[in-house]
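Of the protein chains in this complex, one is absent; all others appear in place.
And now, chain A:
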Amino acid sequence: MQNQEGPKADGELEAAASTPTPEFDDWPNFGDDDIMQQQSAIRAEEADKTPFVGNKEPLSSLAAEYKSGSPILLEKIKVLGEKYDAIRRTRGDGNCFFRSFMFSYLEHILESQDRKEVDHVKVNVEQCRKTLQSLGYADFTFEDFFALFLEQLESVLQGNETSISQDELLLRSRDQSISDYVVMFFRFVTSGEIRRRSEFFEPFIMGLTNTTVEQFCKSSVEPMGEESDHVHITALSDALGVPIRVVYLDRSSCDSGGVSVNHHDFIPAVGDLTNASGSSETVSPFITLLYRPGHYDILYPK
(Lines give C-alpha, C1' and ligand atoms only; values in the text may rest on other atoms or scores of the structure.)
Protein backbone atom coordinates (compact mmCIF):
# COMPACT_ATOMS: atom_id res chain seq x y z
CA MET A 1 0.00 0.00 0.00
CA GLN A 2 2.78 2.34 0.94
CA ASN A 3 4.39 1.53 -2.34
CA GLN A 4 1.54 3.04 -4.31
CA GLU A 5 2.16 6.25 -2.50
CA GLY A 6 5.63 6.51 -4.05
CA PRO A 7 4.98 8.43 -7.26
CA LYS A 8 2.44 10.68 -5.57
CA ALA A 9 4.94 11.70 -2.90
CA ASP A 10 7.39 12.66 -5.59
CA GLY A 11 4.76 14.79 -7.23
CA GLU A 12 4.23 16.59 -3.95
CA LEU A 13 7.91 17.35 -3.72
CA GLU A 14 7.96 19.01 -7.11
CA ALA A 15 5.21 21.28 -5.91
CA ALA A 16 7.03 22.04 -2.67
CA ALA A 17 10.25 22.83 -4.48
CA SER A 18 8.56 25.44 -6.63
CA THR A 19 7.24 27.38 -3.63
CA PRO A 20 10.29 28.74 -1.83
CA THR A 21 8.43 30.25 1.13
CA PRO A 22 6.76 27.44 3.01
CA GLU A 23 3.81 28.04 5.31
CA PHE A 24 4.35 27.22 8.95
CA ASP A 25 1.56 24.65 8.92
CA ASP A 26 3.50 22.98 6.17
CA TRP A 27 6.03 21.22 8.41
CA PRO A 28 6.33 18.00 6.42
CA ASN A 29 7.75 20.06 3.56
CA PHE A 30 9.94 22.24 5.72
CA GLY A 31 13.38 20.79 5.13
CA ASP A 32 17.08 21.44 5.35
CA ASP A 33 16.97 23.36 2.09
CA ASP A 34 14.74 25.95 3.73
CA ILE A 35 17.18 26.27 6.60
CA MET A 36 20.00 26.76 4.14
CA GLN A 37 17.94 29.37 2.33
CA GLN A 38 17.41 31.21 5.57
CA GLN A 39 21.12 31.03 6.34
CA SER A 40 22.02 32.49 2.98
CA ALA A 41 19.46 35.26 3.53
CA ILE A 42 21.16 36.11 6.83
CA ARG A 43 24.52 36.08 5.08
CA ALA A 44 23.20 38.41 2.39
CA GLU A 45 22.03 40.81 5.05
CA GLU A 46 25.47 40.71 6.66
CA ALA A 47 27.03 41.29 3.26
CA ASP A 48 25.21 44.59 2.93
CA LYS A 49 26.93 45.81 6.09
CA THR A 50 30.56 44.96 5.29
CA PRO A 51 32.09 44.16 1.92
CA PHE A 52 34.44 41.14 1.75
CA VAL A 53 37.29 43.62 2.05
CA GLY A 54 36.68 47.14 3.33
CA ASN A 55 38.39 50.47 2.71
CA LYS A 56 41.53 51.51 4.55
CA GLU A 57 40.50 53.32 7.72
CA PRO A 58 42.56 55.28 10.22
CA LEU A 59 43.23 53.47 13.48
CA SER A 60 41.02 56.02 15.23
CA SER A 61 38.00 54.25 13.75
CA LEU A 62 38.95 51.24 15.85
CA ALA A 63 39.10 53.35 19.01
CA ALA A 64 35.70 54.83 18.15
CA GLU A 65 34.26 51.33 18.16
CA TYR A 66 35.22 50.86 21.83
CA LYS A 67 34.46 54.40 22.99
CA SER A 68 32.29 53.23 25.84
CA GLY A 69 33.94 49.85 26.12
CA SER A 70 36.74 48.25 28.07
CA PRO A 71 39.43 50.69 29.24
CA ILE A 72 42.08 48.00 28.72
CA LEU A 73 41.13 47.78 25.05
CA LEU A 74 41.26 51.56 24.65
CA GLU A 75 44.71 51.59 26.29
CA LYS A 76 45.84 48.85 23.95
CA ILE A 77 44.56 50.63 20.88
CA LYS A 78 46.57 53.65 21.97
CA VAL A 79 49.67 51.43 22.16
CA LEU A 80 48.82 50.01 18.74
CA GLY A 81 48.77 53.55 17.41
CA GLU A 82 52.48 53.88 18.11
CA LYS A 83 53.31 51.30 15.45
CA TYR A 84 50.29 51.11 13.20
CA ASP A 85 48.28 53.79 11.52
CA ALA A 86 45.51 52.08 9.59
CA ILE A 87 43.19 49.11 9.54
CA ARG A 88 41.28 47.42 6.75
CA ARG A 89 38.28 45.42 7.85
CA THR A 90 37.08 42.16 6.33
CA ARG A 91 33.70 40.53 6.50
CA GLY A 92 33.09 38.24 9.46
CA ASP A 93 31.91 35.29 7.41
CA GLY A 94 34.34 32.68 8.69
CA ASN A 95 36.71 33.35 5.81
CA CYS A 96 38.20 36.53 7.27
CA PHE A 97 41.69 35.14 7.89
CA PHE A 98 42.07 33.83 4.35
CA ARG A 99 40.46 36.93 2.87
CA SER A 100 42.73 39.24 4.88
CA PHE A 101 45.76 37.22 3.85
CA MET A 102 44.72 37.32 0.19
CA PHE A 103 44.31 41.06 0.04
CA SER A 104 47.34 41.83 2.18
CA TYR A 105 49.61 39.57 0.16
CA LEU A 106 48.46 40.77 -3.27
CA GLU A 107 48.57 44.39 -2.13
CA HIS A 108 52.13 43.88 -0.92
CA ILE A 109 53.20 42.48 -4.29
CA LEU A 110 51.38 45.28 -6.10
CA GLU A 111 53.21 47.92 -4.08
CA SER A 112 56.63 46.28 -3.83
CA GLN A 113 56.74 44.69 -7.30
CA ASP A 114 58.89 42.06 -5.60
CA ARG A 115 59.39 39.58 -8.43
CA LYS A 116 61.70 37.46 -6.33
CA GLU A 117 58.90 36.90 -3.84
CA VAL A 118 56.50 36.04 -6.64
CA ASP A 119 58.92 33.48 -8.09
CA HIS A 120 59.43 32.05 -4.62
CA VAL A 121 55.72 31.70 -3.91
CA LYS A 122 55.08 30.18 -7.34
CA VAL A 123 57.58 27.41 -6.59
CA ASN A 124 55.73 26.72 -3.37
CA VAL A 125 52.35 26.76 -5.11
CA GLU A 126 53.60 24.09 -7.50
CA GLN A 127 54.79 22.11 -4.50
CA CYS A 128 51.29 22.39 -3.00
CA ARG A 129 49.82 21.12 -6.26
CA LYS A 130 52.06 18.05 -6.04
CA THR A 131 51.12 17.58 -2.40
CA LEU A 132 47.42 17.48 -3.24
CA GLN A 133 48.03 15.09 -6.12
CA SER A 134 50.01 12.76 -3.91
CA LEU A 135 47.26 12.88 -1.29
CA GLY A 136 44.87 11.58 -3.93
CA TYR A 137 42.94 14.74 -4.83
CA ALA A 138 41.74 14.67 -8.44
CA ASP A 139 43.29 17.55 -10.38
CA PHE A 140 39.98 18.90 -11.59
CA THR A 141 38.76 19.43 -8.03
CA PHE A 142 41.40 22.07 -7.26
CA GLU A 143 43.03 23.26 -10.49
CA ASP A 144 40.51 26.03 -11.18
CA PHE A 145 41.25 27.56 -7.78
CA PHE A 146 45.01 27.37 -8.33
CA ALA A 147 44.68 28.94 -11.77
CA LEU A 148 42.63 31.84 -10.47
CA PHE A 149 45.14 32.64 -7.73
CA LEU A 150 48.08 32.51 -10.12
CA GLU A 151 46.15 34.81 -12.44
CA GLN A 152 45.72 37.36 -9.64
CA LEU A 153 49.39 37.05 -8.74
CA GLU A 154 50.38 37.72 -12.33
CA SER A 155 48.07 40.70 -12.64
CA VAL A 156 49.40 42.60 -9.63
CA LEU A 157 52.82 42.61 -11.30
CA GLN A 158 52.94 45.70 -13.46
CA GLY A 159 54.01 45.86 -17.08
CA ASN A 160 51.76 43.14 -18.46
CA GLU A 161 48.66 43.52 -20.56
CA THR A 162 46.70 42.09 -17.66
CA SER A 163 48.19 44.34 -14.96
CA ILE A 164 45.74 45.87 -12.53
CA SER A 165 45.65 48.89 -10.25
CA GLN A 166 45.06 49.02 -6.52
CA ASP A 167 41.43 49.99 -7.13
CA GLU A 168 40.94 47.04 -9.41
CA LEU A 169 42.51 44.73 -6.80
CA LEU A 170 39.99 46.00 -4.26
CA LEU A 171 37.12 45.46 -6.71
CA ARG A 172 38.27 41.92 -7.43
CA SER A 173 38.62 41.16 -3.73
CA ARG A 174 34.99 42.21 -3.36
CA ASP A 175 33.82 40.20 -6.33
CA GLN A 176 32.49 36.96 -4.93
CA SER A 177 33.40 34.83 -7.92
CA ILE A 178 37.06 35.86 -7.64
CA SER A 179 37.36 36.40 -3.91
CA ASP A 180 35.78 33.10 -2.89
CA TYR A 181 37.84 31.18 -5.41
CA VAL A 182 41.08 32.59 -3.99
CA VAL A 183 39.90 31.84 -0.44
CA MET A 184 39.18 28.29 -1.57
CA PHE A 185 42.66 28.08 -3.10
CA PHE A 186 44.15 28.90 0.30
CA ARG A 187 41.90 26.31 1.93
CA PHE A 188 43.18 23.63 -0.43
CA VAL A 189 46.79 24.69 0.22
CA THR A 190 46.23 24.69 3.99
CA SER A 191 44.53 21.31 3.98
CA GLY A 192 47.25 19.78 1.82
CA GLU A 193 49.99 21.07 4.12
CA ILE A 194 48.25 19.81 7.27
CA ARG A 195 47.73 16.36 5.78
CA ARG A 196 51.23 16.20 4.34
CA ARG A 197 52.68 16.85 7.81
CA SER A 198 49.93 15.19 9.78
CA GLU A 199 52.30 13.91 12.47
CA PHE A 200 53.40 17.46 13.23
CA PHE A 201 49.88 18.91 13.27
CA GLU A 202 48.12 16.03 15.00
CA PRO A 203 48.71 17.10 18.63
CA PHE A 204 47.57 20.68 17.88
CA ILE A 205 44.44 19.40 16.19
CA MET A 206 43.73 16.99 19.05
CA GLY A 207 43.96 19.97 21.36
CA LEU A 208 41.43 21.92 19.32
CA THR A 209 38.77 19.43 18.35
CA ASN A 210 39.67 15.90 19.38
CA THR A 211 39.28 14.58 15.83
CA THR A 212 41.62 12.94 13.37
CA VAL A 213 43.73 15.07 11.06
CA GLU A 214 41.73 13.94 8.08
CA GLN A 215 38.41 14.69 9.75
CA PHE A 216 39.69 18.11 10.79
CA CYS A 217 40.70 18.97 7.23
CA LYS A 218 37.39 17.77 5.85
CA SER A 219 35.22 19.55 8.38
CA SER A 220 37.24 22.59 9.53
CA VAL A 221 39.62 23.53 6.73
CA GLU A 222 38.15 22.72 3.34
CA PRO A 223 34.55 23.92 3.74
CA MET A 224 34.02 27.64 3.07
CA GLY A 225 33.04 29.67 6.12
CA GLU A 226 34.94 27.52 8.62
CA GLU A 227 36.96 29.78 10.88
CA SER A 228 40.74 29.67 11.06
CA ASP A 229 42.87 28.90 14.05
CA HIS A 230 46.62 28.88 14.66
CA VAL A 231 46.78 25.49 12.93
CA HIS A 232 45.46 26.99 9.69
CA ILE A 233 47.78 29.98 9.91
CA THR A 234 50.86 27.86 10.60
CA ALA A 235 50.04 25.53 7.72
CA LEU A 236 49.35 28.29 5.20
CA SER A 237 52.44 30.24 6.19
CA ASP A 238 54.62 27.12 5.94
CA ALA A 239 53.12 25.92 2.67
CA LEU A 240 53.52 29.22 0.85
CA GLY A 241 56.70 30.24 2.68
CA VAL A 242 55.13 33.56 3.67
CA PRO A 243 55.64 34.87 7.20
CA ILE A 244 52.59 36.37 8.94
CA ARG A 245 52.41 38.61 11.98
CA VAL A 246 49.27 38.43 14.10
CA VAL A 247 48.67 41.20 16.61
CA TYR A 248 46.33 40.25 19.44
CA LEU A 249 43.80 42.70 20.72
CA ASP A 250 41.90 41.29 23.66
CA ARG A 251 41.16 42.22 27.25
CA SER A 252 44.04 40.29 28.78
CA SER A 253 46.46 42.38 30.81
CA CYS A 254 49.72 41.70 32.55
CA ASP A 255 50.32 42.00 36.29
CA SER A 256 52.97 44.66 36.05
CA GLY A 257 50.28 47.22 35.41
CA GLY A 258 51.57 48.48 32.08
CA VAL A 259 49.55 47.62 29.02
CA SER A 260 51.26 45.94 26.10
CA VAL A 261 49.97 44.45 22.89
CA ASN A 262 51.14 40.94 22.12
CA HIS A 263 51.91 39.69 18.71
CA HIS A 264 52.98 36.36 17.31
CA ASP A 265 55.04 35.86 14.17
CA PHE A 266 54.30 32.80 12.10
CA ILE A 267 57.64 32.13 10.42
CA PRO A 268 57.67 29.41 7.77
CA ALA A 269 59.49 26.26 8.83
CA VAL A 270 62.65 26.75 6.79
CA GLY A 271 63.50 23.06 6.71
CA ASP A 272 60.45 22.49 4.59
CA LEU A 273 61.14 25.19 2.08
CA THR A 274 62.46 23.79 -1.14
CA ASN A 275 63.72 27.19 -2.13
CA ALA A 276 65.20 28.44 1.13
CA SER A 277 67.91 30.92 0.43
CA GLY A 278 69.85 29.72 3.45
CA SER A 279 70.69 33.21 4.56
CA SER A 280 70.88 33.76 8.29
CA GLU A 281 68.96 37.02 8.36
CA THR A 282 65.62 36.68 10.10
CA VAL A 283 62.59 37.02 7.88
CA SER A 284 60.25 39.72 9.02
CA PRO A 285 56.60 39.47 8.08
CA PHE A 286 55.17 41.93 5.56
CA ILE A 287 51.68 40.76 6.37
CA THR A 288 50.22 41.99 9.63
CA LEU A 289 46.78 40.93 10.78
CA LEU A 290 44.84 42.21 13.75
CA TYR A 291 43.17 39.45 15.73
CA ARG A 292 40.26 40.15 17.97
CA PRO A 293 38.69 37.00 19.46
CA GLY A 294 36.84 35.42 16.54
CA HIS A 295 37.95 37.80 13.80
CA TYR A 296 40.89 38.92 11.64
CA ASP A 297 41.42 42.29 9.94
CA ILE A 298 44.42 43.81 8.15
CA LEU A 299 46.78 46.19 9.97
CA TYR A 300 49.06 48.74 8.32
CA PRO A 301 52.37 49.58 10.03
CA LYS A 302 53.58 53.17 10.01
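The definition used in the following text is that contacts are C-beta pairs under 8 Å (C-beta built on N, C-alpha and C of every residue); 3 or more make two chains touch, one makes a residue touch a chain; residues count from 1.
We take it that contacts and distances are computed from a predicted model.
So one subunit is absent here. Using its UniProt record, which name fits best from "E2 ubiquitin-conjugating enzyme", "Cytoplasmic tRNA 2-thiolation protein 2", "Trafficking protein particle complex subunit 6B" or "Sedlin"?
This omitted chain is identified in its UniProt record as "E2 ubiquitin-conjugating enzyme".
Touch as defined at the start, partner being the missing chain; which of A:38, A:141 or A:262 qualifies?
Of the candidates A:38, A:141 or A:262, A:141 is in touch with the missing chain.
Of A:84, A:149 or A:188, which sits in contact with the chain we cannot see?
If we include the chain that is not displayed, A:188 is the one touching it.
Check each of A:36, A:64, A:123 or A:208 against the chain that is not shown and name the one that touches it.
A:36
Which parts of chain A are in contact with the chain that was left out?
On the chain A side, contact with the omitted chain comes from 2-3, 6, 9-10, 12-13, 16, 28-29, 31-33, 36, 137-138, 140-142, 144-145, 177, 180-181, 184, 187-188, 191, 218-219, 222-225.
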